[in-house]
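Our next item is subunit A:
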Amino acid sequence: MQKVVKTALAALSFTAMAAVPALAADPIKIGSVLSATGPAAFLGDPEAKTLQLYVEKLNAAGGVAGRKLELVTYDDGSDAAKANGFAKRLIEDDKVDVILGGTTTGATMGMVPLVEKAEIPFISLAGAVVIVEPVKKWVFKTPHTDRMAAEKIFADMKKRGMTKLALLSETSGFGQSGRKETIASAAKAGIEIVADETYGPKDTDVTAQLTKIKGIAGAQAILVFGLGQGPAIVTKNIAQLGIKLPHYESHGVASEEYIKLSGAAAEGVRLPAAALIVADTLPANDPQKPVVTGYAKAYSGAFKAEVSTFGGHAYDALMIYVDAVKRAGTTDKAKVRDAIEATKGFVGTGGVVNMSATDHMGLDLSAFRMLEIKGGKWTLAD
Partner candidate 1 sequence: MSQFLQLLFSGLTVGATYALAALGFSMIYNASGVINFAQGEFIMLGGMVAAVLTAAGIPLPLAVLAAIVVVALVGLLVEKLAIEPARDADITSIIIITIGVSMIVRGVVEVTLGKGGRALPHFSGETPIAIGGATLLPQSLWVMAVTAVVVAALALFFGRTRVGKGILATAHNRLAAQLVGVDVKKVLLASFGLAAALGAVGGVLIAPIATTSYDAGLMLGLKGFVAATFGGLGSGVGAIAGGLLLGLIETMTAGYLSSSYKDAVPFVLVLVILVVRPRGLFGLGPSERV
Partner candidate 2 sequence: MLRVENLTKAFGGVTAVSGVSFEVTKGTIHAVIGPNGAGKTTLFNLITGVYTPSSGSIVFEGSEIGGVAPERLAKRGISRTFQNLQVSMNLSAIDNVMTGAHLGLNSGLLAGMIGLPDLGGRERATRIRAAELMEFVGCGAYVAAEARSMPYGALKRLEIARALMANPRILFLDEPAAGLNHTETHEIEDLIAALGKTGITVVLVEHDMKLVMNVSDRIVVLDYGKKLAEGTPAEIRVDPDVVAAYLGAESEGV
């Protein structure tokens, strides 16, 4: 008990120390709120590790604009309300120069009103379109949107001559936002949604929903919109039921873990994802090749873990900020914001970023590659 009290006191004094106002020659303070634990941990964890790794790397290389970087990270435990509180702490108490993060859309949207009011650059690592549509002055994002994923999949379907899609989405924020965007953009792409089922993130069996889908005449493909372990269970269940329809996943499973968990059942699954995941097989002339291979090597070297696109989003966010600071020549928030908005031709793990006053993400469909799992490996489908 006494020990616990001591650690609590230590933490308290730490908090108090952090309250000392920043001096002029102080490091550039990078704040981040990530879901390092909780249901979204498999996204937030690589993000947190990436930030930690690259802040160290940048500092080892002499920092940015002659100043060291200092990273302040909080774990919201995948709870959007906590993200809101930590954002306040970053803004008011830690007085950071930029906020990276919001692993999930919920956490991001919880922080948006705060950063808009505090007028501080904010680069989100979450997927949904709502983050940048409508455009919010101080809010940017690095990952591809769920709408882009849907559009990429629709394009691939049409190429293969299919128009009828059975949708199975997760009841998580990611899945439901994806479901909404998929349904919304289907008509325009000439795709008909013939089934609209959901499953819970912690479900251990999804055969009931799949049996229903199996019974629907005319379905030509299945799209699963979810994150983490759920899609792996769905994939196994599809194999078990002997459903032979082409199977699409979202960019939410673009990590080695998905293949590992699904095993042989993942053969032939297609999904849109960033080039990062197929770094090794990219043609040498691909503009992203040096960036993605460099990041992949650094990440797996440092953490002995397979690289995922999620960590890449954090890399992109950090580098876009650093790039903007260099161009602006200052950490003045308004000037850096303008510089971020003026980002052009920035090559990140997610693609080539071209931001503008109306586009705070700056990625187009070319940033997405259609991948297919062959022989337990990610391969380029086109």
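Here, a residue touches a chain if its C-beta (ideal position, glycine included) is under 8 Å from a C-beta of that chain, and two chains touch if they have at least 3 such contacts; residues count from 1.
On how the list was made: all candidates are chains of the complex that A comes from, given by their letters.
Source: prediction; values computed, not measured.
Asks: Among 1 or 2, which chain makes contact with subunit A in the assembled complex?
Replies: 1
Asks: Using the touch rule from the top, collect the residues of subunit A that touch candidate 1 in their complex.
Replies: These residues of subunit A touch candidate 1: 37-39, 41-42, 45, 171, 197-200, 202, 204-205, 207-209, 211-212, 214-215, 228-229, 232-233, 236, 239-242, 257, 260-261, 263-265.
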